[in-house]
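Pasting in a structure now, in structure tokens, and then I'll have a few things to ask.
Note that this complex is displayed minus one protein chain, with the remaining chains in position.
What follows is chain A.
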Amino acid sequence: MDIDDLLAEVAVDTTPQETRDLQALTRAWVAERVAPEMLAWPGSLMERVLERVRRQIELVEDQTGSMDPKTNFKLIVIQTELERFKFLVRSFLRSRLRKIDAHPLHILALHTDADEMHPLLSPAEHQYLTSHQTLLSTHYASSFLSQFPSSLQRLDDTTGGISMVDKPDEDAAVFVRVLRDVGEVAVEGTEKRFEMKRGDVWKMYDITPGVAGSDRWARDEGQNAVHSGERTK
């Protein structure tokens, strides 16, 4: 389940939407910073947050003229918070950009496979990825690739057992905070079983590496993202 779905369901909750969005954004940022894989784009959350940031900037611009010391202090508080939000958003986007730059072809393939309701990339990220990749491949082709035999010119060759498409280390170790009881998690190839309870902090690695295709980074499960928590519920 996506964070957005969860957010939609808790409309009856008493916490204001703004506070919940801050919590969701913080969690998304932490997860994106520590997970080796690219995580899905939280579309509606980002829309709401960016819209609010825009309105807040307008408010600050409107009121900066005032010389009243009371309003002045209010503005300081508002601006301090605004800067904190901008840092969160910026750091979140930049850590995504870093992953796009590191593994462009892999991420593009994942994005193409992803379901339309939950895209992996935002439209802007997708545009950046494709145009950057086009520029790069045109450059490679014109500077040296065109001199190679045509069978050696591809950048995404997967024949011969070795894929040219780099991908992140999906089995990398992560820290996990369990937000809901998960039950038993098994490690493939060994007899090890863990009971994961809410509130636990775990160091995890090597969870079912053999079935990586069905593994998911379930961002709603753990603060620092759970590897393959989904199927065990």
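Here is the rule we use: contacts are C-beta pairs under 8 Å (C-beta built on N, C-alpha and C of every residue); 3 or more make two chains touch, one makes a residue touch a chain; residues count from 1.
The working rule: contacts and distances are computed from a predicted model.
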item: Chain left out of the displayed complex - its UniProt protein name, from "small monomeric GTPase", "KLLA0E24773p", "Diphenol oxidase-A2" or "DNA replication complex GINS protein PSF2"; value: "DNA replication complex GINS protein PSF2"
item: Of A:A24, A:L108 or A:L129, the residue in touch with the unshown chain; value: A:A24
item: Touch residues of chain A, complete complex, unshown partner; value: 3, 6-7, 9-10, 13, 15-16, 18-20, 22-24, 26-27, 30, 33-36, 49, 52-53, 56, 70, 73-74, 76-78, 80-82, 84-85, 87, 91, 94-95, 97-98, 100-101, 169, 171-177, 179-181, 185-190, 192, 194, 198-208, 210-211, 220, 223, 231-232
